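What follows is a structure written as structure tokens; I'll ask about it next.
Removed from the display is one protein chain of the complex; every other protein chain stays in position.
The chains carry the letters A, B and C, assigned in the order they are written, with residues numbered from 1 in each.
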């Protein structure tokens, strides 16, 4: 089979396409023909050795992929050939709070990922995907969608009529917006450009603020909520947006933070009211499955910004790194 | 002002219309011109002395009413004349779990209720109602709607894509159905007649089962959910439906029970899987306010089965007692 | 190695001692030399084919055992030879709510259990046990102790100063009593005989009621709690005790039910106040590990009623079935 490998860190040229033996399943394993992948910020961090978990040299990169089961080991019971599946970001994390050892194993980092024609792994590392989704759509789910779902399912639950603030038009932000609507929430989104306002409204934003035109957008958000502030923030921005999103919060609000913690400092007085700041890492397999039930029931469709062919995977990385996309950047079938 | 009083228990003739002094507000009190009321099963229980809390002889009956603030005491700060409000079922219960002493004070039972032109009470005993609702619609909320909201906001939260089973077309059941949709849930309703099937679908049921035609409806519900069973039941039926709704449950399901506990026995083996059976009493003022945010955001409209004029309040009781209505039975403005 | 096998159901004579090949570990498996076992009511139910899950003919019986790791497969990473471990009741249930497929695999039922010199299973099916416990003490934990822990860690948390009622002197009840003390709770125990009163006090009961002398013990419990009733019940009795334990409950209490649901009927009016009735099945591996932290920190010691030698396993079953023991009945090392 054809497979990309991470032969060198720090440069896109380190991602090298080559041949590899097509895998066979062990006793509790399945082989999946990968039909589509999607990129995440962590894939860049791994490439540049900035990720908390060191990538293995020579590993097949990319955590997110979806495809079809083509072979199963003799002890496999949950899945069968023909099943449409996606990989789980943390293959060992089933449910409940994550334990450190469950965080230390990831596709495209410590084990071979999705940028190949086939992947082999234990059946527990995959979930079935909703029927109405294409493989490209399904490939957007493992990291960004599960992260957005987890952001909305913390201890401070999202009730219908509560307000949720999302930041920008990245993958997590768009899923958070779409999911917040499923919870019956009122959604407020901020973005940096007029043309994205319309996209956000299509995807379910009740109100959209262009933060370039409204540098005091925190006050605007408070005004929109009768002075109270928003109940939930899915913070996918930066320490700059965090200062304002905290200022836009209601008493007792929760800020679910997906920030890359690469720098910056939070002014302590910004922690106003009774806000809880909760960090999260993607989610468990149980979260993924619960999310899939919601996606399937509501026939929700992920937003795909652009699709690259398999042979142009490096171009996909480059496009993604430029951060001008909306939604998810995917890499299609190797066929 | 005109006011009905409960002069005798056990008979509809005990509900007597007469004159009473129009009330004045004390320091922390407001006077509300009541513009509409709705009836609940507890109003019948109080009339017939079957309610756990004894009604005071001579009390103005009926817990649920909505109207306009017309006068406020000098220490009132949350409300002002002109505000559109509804009474709180347990006027002393603000939030958190109910405490026994908060349960021992109720409109239309231990203190004067809503079947009068005006009511006076401390401002804390009222909440503002959503702008888009008529007074009749707002009058349906204090008991039935808050009960349905509480049924869906217990420790086992309702997630988008989870399934909720409702029983029948009474006030609580219809609110539970409408609210379950706001939570993004899949809704399954059972009813006893073909003509109600359509009403339930209009109100948001994804699937409706006519249980007269399908005495094995528990199996049908399990089949509809891929064999798993439903995640939530709002049990407003009887011990008979409870046996079947338990049988229709998924592992880890929650049955929120609003059953009048007047008799019957539950076969212990019916407690299957890991079902939690949770009893509840209406809800707190905080629950009412959270629910109102959801109703306002979604412009939800309560289902009113029939409206009676103020002077025909006894006919309203009689009609309600016959239990052939759907949704809520209301009593209009005294004007 | 020597191993008992369940050769016939319905009779103690069906439990037959014989020779079997000493197991070798597969890639993700460990071999444990079992040094002690304990019996649970489920072991009798499986013998008599009354358990919801059918036992496999010829299976090595008994779910609960503790011992020493003696060999590990090449992919094993959590455990090493020499580790002192116990088996997990549901070997596939890691954390979070149990899923049906995780409930369908159990030691001593669908797979070989602990009544042998050695057992082989995937490393994930074991947990390390606290250092201060003997193997016999550790062997009491997998079913009864984890059940008691789960009973006290439901959605309605146990706070210091809250009251917990336990029923009798069986394994689960004694662990529930000991654990409730660790939570800082006030503990009330009921028992059937004067001599057990002292045992219960030694194990941490603040108050003990002899229910034979006090048939109206529900009222006594309410009196002891200033009329309020208890906040938590760990119901390990029968439908008869359940009627009274419900009557002994405070508003908002939780009854964690471990009842074998083999018959009886619960009078619906017994569901008073706002009691939640929650069923549970043992607990997950994460529950087991959290419990072990508590046991280790507090140097808690399980109560062992009697120890039988390995060659007298049938006598242990017989003694256990007579139900005159207190605490746990264990079967010692095969040496």
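Please note the rule applied: contacts are C-beta pairs under 8 Å (C-beta built on N, C-alpha and C of every residue); 3 or more make two chains touch, one makes a residue touch a chain.
Note that this is a predicted model, so its numbers are computed, not measured.
Engineer: Can you work out which residue in A:278, A:293 or A:306 touches the chain that's missing from view?
Structural biologist: Going through A:278, A:293 or A:306 one by one, A:278 is the residue touching the chain not shown.
Engineer: From the list C:57, C:75 or C:297, which touches the chain that is not on show?
Structural biologist: C:297
Engineer: Specify the residue from the set A:7, A:99, A:210 or A:312 that touches the hidden chain.
Structural biologist: The missing chain is touched by A:99.
Engineer: So which bits of subunit C touch the chain we can't see?
Structural biologist: On the side of subunit C, residues 153, 157, 159-162, 179, 182-184, 186, 290-298 touch the unshown chain.
Engineer: Considering the whole complex rather than only what is displayed, give the residues of subunit B touching the chain that is not shown.
Structural biologist: That gives, for subunit B, the contact residues 26-27, 77-78, 94-97, 99, 101, 284, 286.
Engineer: On subunit A, what residues meet the omitted chain?
Structural biologist: Interface residues of subunit A facing the absent chain: 97-100, 103, 155-156, 228, 239, 251-252, 257, 259, 261-269, 271-281.
Methods note: only the chains that are shown with their structure count from here on.
Engineer: When the C-alpha atoms of subunit B and subunit C are each averaged to a single point, how far apart are the two points in Å?
Structural biologist: Between these chains, centre-to-centre, one finds 42 Å.
Engineer: Give the residues of subunit A that touch two or more other chains, as numbers and ranges in rising order.
Structural biologist: None at all.
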